[in-house]
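Notes for the one structure printed next.
Note that one protein chain of the assembly has been removed; the remaining protein chains are unaltered in position.
This part shows chain A:
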């Protein structure tokens, strides 16, 4: 073979992108309108035109090792202007999903999270885990046999008129922490292995970073805090604002959680905490921000569906989980304060299941974008690949 590089088109990859929300992929006829209207793409070798042909031809190596698919924020300007209905924005979203699957560890988890068939199994894991706690805390035994031990028989707990205390009467903290620490370790391991593999592919494809990675990371995080790139979107201009709410909601809740750990294990103060406690104020404010943000996300998505596409199962699974967490979280607090134990405990249970879902499956769900996008953007900055303006 003289000059041509032997390529091996992967038909399964093409089919996978098409079934992951990129079913319009093959409609592209390479006019490059998308690359022209894109406000985020670098001027040199712009995306998403080249991603479209590479995906059509199943050249997955060129997509996985390429930070461009993560520089894309799915503004959907391309989708709105595409003359052929090829929806490059949706296709790149699907490629990102397949990329997350590709780097996921263990890899079967990637397939399961991306496929609605397996939703019931994924939900069963936290439900069974938390249900398994019941015999250990006496939920299956009537209270009179427990000699003052709490929490006591589940039926009695949820019908009791006493003040509601989730940790003491329903799900003791050591159990929750054990489960969540395991889930978090599982997720961290998944992320770690995934990112190491990803970084290897990035450098193999685009060369070693030129500048300091720390500087690049700093600059990337500064951009994130202001959503600098996201704000360049035109068709879906409000998405940057709604995402900002969700983003800071999560940041606030992360701080709240850390604070709570400090209270519990540092100061040995047991929950619940009074509403005037600064930690509680931060937590509630963050929850409200997250709720508003995620509702705004949903409203934006339905408003833009015609121009930007309806979104895939993968997108909506993630949105639903976040919505469930924030709604059940707020309800748990409100119901607790109102003392409606019949509703409060089941809602709290759902809240725990949803949080588990978000954490344990983070490396395989759309949540993983947080890690892969950061990695890709840090790398892109380090090799000087960004839009000049």
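As a working rule, a contact is a pair of C-beta atoms (placed from the backbone, for glycine too) under 8 Å apart; a residue touches a chain by one contact, two chains touch by 3 or more; residues count from 1.
Heads up, the rule we're going with is that contacts and distances are computed from a predicted model.
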Protein name, per the UniProt record, of whichever chain is missing from view ("Sarcosine oxidase subunit delta", "ABC transporter permease", "Fe-S-cluster-containing dehydrogenase component" or "Quinone-interacting membrane bound oxidoreductase subunit B (QmoB)"): "Quinone-interacting membrane bound oxidoreductase subunit B (QmoB)"
Residue of A:29, A:108 or A:262 in touch with the missing chain, whole complex considered: A:29
Options A:3, A:43 or A:306, residue touching the unrepresented chain: A:3
Those residues of chain A which, in the complete complex, touch the missing chain: 1-9, 11, 14-15, 18, 26-27, 29-30, 50, 53-54, 56-59
